[in-house]
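With one protein chain held back, the other chains of the complex are shown just where they sit.
Note that the chains take the letters A and B in the order they are written out, and that residue 1 is the start of every chain.
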Amino acid sequence: MIVSPRQKRTRGLQYGGLLLYMLFLAFPLLWLLSVSLKGPRELVELHPHLIPQDWTFSNYREALHGDIGIGDVTLLHAAWNSTKVSLLTALLTTVIGLPAAYVLARQQGLISRVGLGWILLSQMFPLILIIIPLFLLLRDLHLTDSHTGLVFVYVVWTLPFILWMLQSYVRGIPRDLEEAAMVDGASRLTVLRTVIVPLLAPGVAVTTLFAFITAWNEFFLALVLLQTPGLTTLPLLLARFVGVEGVVRLGPLAASALLATLPSLLLFTVIQRWLTRGLMSGAVKG
Amino acid sequence: MRKTLGLSTALVLCVALLASTAQAGKAKQNVTNLNFATYVWQPTTVKAMNAIVSSWNKSHPAIQVHIVPVDVNSVHDKLLTSFVGGSASDIVHDEAADIAGFTQQGYLANLTPLIPKKLKSEIPKSIWNVTNFGHKITGVPIMIQTYNVFANMSLLKANGIKAPTVTKPWTWAQFRAAAKKLTKNGNYGVCWGLRSPTATIQTISLNWGGQWNYLQNGKWVLKIGQGERTTLTTMHDMIYSDKSVDPAGVGLSGSAVLPAFFAGKCAMTIQGNYQSQGMIEQAPKGFNWAMFPPLKGQTQDQAANPQTLSISAQSQHKAEAMQFIAYALNAQNMAKLSAGDWLIPASPTAAKIVVKSTKHYGSWKNAVSAVPFFKKANWVTLGPYARWKAEVATPAFRQYLSNQIDLNKLTSQLVDGWNSIRG
Partner (left out) sequence: MLSVAPLVRGIYLGFTNSRAGFGLKTSFIGIDNFTRLIHDDLFINSFKIGLIWAGSVTFIQFCLALGLALLLSQPLHGRWLARSLALVPWAMPPVVVGIMWKLVFQPQAGVLNELLYRGHLPGSNIDWLSDFTWALPAVIVVGVWAGMPQTTVALLAGVQSISDDLHEAAAVDGATAWQRFRTITLPQLRPVIVAITTLDLIWNFNSFGLVYVLTLGGPGHSTELPMLFAYNEAFKYGEFGYAAALGDAMVVVIACILVFNLWGRLKETTA
């Protein structure tokens, strides 16, 4: 193919544009990385460099060995809290969501249409309308300042979206497959086990991971519900650390922030391909 | 089969995790357990507080106290949520101006019948008044802060300026003159971090008798009279007429201007007296600093807004809680706490112990010299104050100090804001 100078120029412009985008997207991240690798003396320099003059991993060491937390809550302690809460949320939403999604996808009646409409609509409501009644409800159950209460709220909060994604995966499985198996004399349960579950497995994995990431990143609900520092989740710990006026040690903070992002970033790279596909099939059709 | 297996593993995992989260709250029997929410944050004070609690726990096996640390930046929000959520600690650590609202909402126990005589007599009546909300004391005062001038003594000496003493304190006029004299060669006389200016302004305005809130026909009104105005114009003039205050520092927090002070970019700074601790920890070696006695307007009066210990109305063990408070605040212990925070103890006996325990530049002598000047400011005890401060006063004061609105505009914003919040 012959490339005209005009086309060449367009390509050049396109590469330039792409480069600008990459700068905008990546620059804050690079800066965070750079700050996390600087020693305390370099951090108070009036004119900082992007590339640390004095590489050091001491910030990471400090972040991991405590000393950064409020009270005696260390980064690792908060990470363990986050893991516990996110894992529970992910498992519970999947366990509750799977059967419900199956029914929603396979039933054609009014209920399922109303249900789906509701799910879409519930994504539009401001969080404050859900958190206040949930807070008052948890107060009556004496669960406000506990992980159990937080998991409960997370499940309620992530379930609609999880349901939406799961039911779109179920829809993706042709009905004929099921019917063919039924004709062969298999019971409904056997069909579920031998046909649906294996086909659905990747979708379920993606949604479970997505629920995990959502709970891992969540901040507002934890902020409202948790008081005891021992229960603090990661985002909460980081946010509190930012708040302390004047005494913020930027290096360890940057290191902790990066460490806290790592798990969700890794999981996200694993699932992003399926996630975007699942979302798109939902969004474009809807 | 695989599905059932997977499902049951998931369920077992859930149950196990739930059980592990639920277990934490269980307590031993026959022992009264008290939770104590405290926001002490300076490492030295944290150490002192931990020592006091563990020595209490050792000598009182039947009443065990557990510290629940509260993040110093969100004390109010966290306490409110815990009160509403029914998970409040038995003993809560707060400050006088903040417990006014909680008292109004009924979340704090009336301590008047519970306070032991000895504790009552150790703290002066003028300070008890601050936490007395209509014959109902809901907080025991611990320690109080003042606003003081900190000076770089080498720069003062080089310019032939003599430091004030307890008996001969500086007046604001003298302070202004010194600040002007020290403003030269691109350096400023004063660095003053006024990012959250409300407490500073209202505390020092008692120097000119400015109470801000006055009782008129049974209603608390807000008035910007002579005293209030003098405070405001003095600060404003120093920044914009004298130009002796570094305008770049005005928007920063108090501790954020310390680097400039240490670097000699300004000769003096006004700070809460607790910054002595920050100076000791952060000042470069050989840096010669001093804290001066409170400045004098018509008087050296400053508003007392002490830190307090209160008992939650929801607590099942109020008497035991008071026993612990009395122990934690006996003169010896109060002295330990205030030595850590460099705040002024509410009890003069404790003050005497603190003064003996240190010899740094006579700062403690200067700090404690403020005790007779502590007065009750009306705003400290008013319920709507917290909201007015956050929503109206702080933004308005900041705009005034950054020269975006004038005194008239400020006055009308403050008064209108107060009227609409008081309702």
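Keep in mind that, in the parts below, a contact is a pair of C-beta atoms (placed from the backbone, for glycine too) under 8 Å apart; a residue touches a chain by one contact, two chains touch by 3 or more.
The structure displayed is predicted, hence computed values, not measured ones.
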Full-complex touch with the removed chain, picking from A:A101, A:L116 or A:V224, is A:V224
Check each of B:P61, B:G106, B:G186 or B:P284 against the chain that is not shown and name the one that touches it.
B:G106
Of A:L37, A:L143 or A:L159, which sits in contact with the chain we cannot see?
A:L159
Decide which residue listed in A:L110, A:I128 or A:V183 touches the omitted chain of the complex.
A:I128
Missing-chain contacts mapped onto chain A
10-11, 14-15, 17-18, 21-22, 24-29, 31-32, 35, 43-48, 50, 118, 122, 124-130, 132-134, 136-137, 155-157, 159-160, 213, 216-217, 219-220, 223-224, 234-235, 238-239, 242, 250, 253-254, 257-258, 260-261, 264-265, 267-269, 272, 276, 279-280, 283-284, 286
For review purposes, identify every residue of chain B that touches the missing chain, sorted by number.
76-77, 80-81, 83-84, 105-107, 195, 248, 251-252, 313-314, 387, 390-391, 394-395, 398-399, 402, 404
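Definition applied: only the chains that are shown with their structure count from here on.
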Cα centroid separation, chain A vs chain B, in Å, comes to 39
How about chain A: which of its residues touch chain B in the complex?
44, 70-72, 84, 87-88, 91-92, 94-95, 135, 138-139, 142, 144-148, 151, 192-193, 197, 224, 227-230, 240, 243-247
Which bits of chain B are touching chain A when the two form their complex?
1-3, 7, 10-11, 13-14, 17-18, 20-22, 24-25, 41, 68-74, 78, 81-82, 84-87, 253-256, 258-259
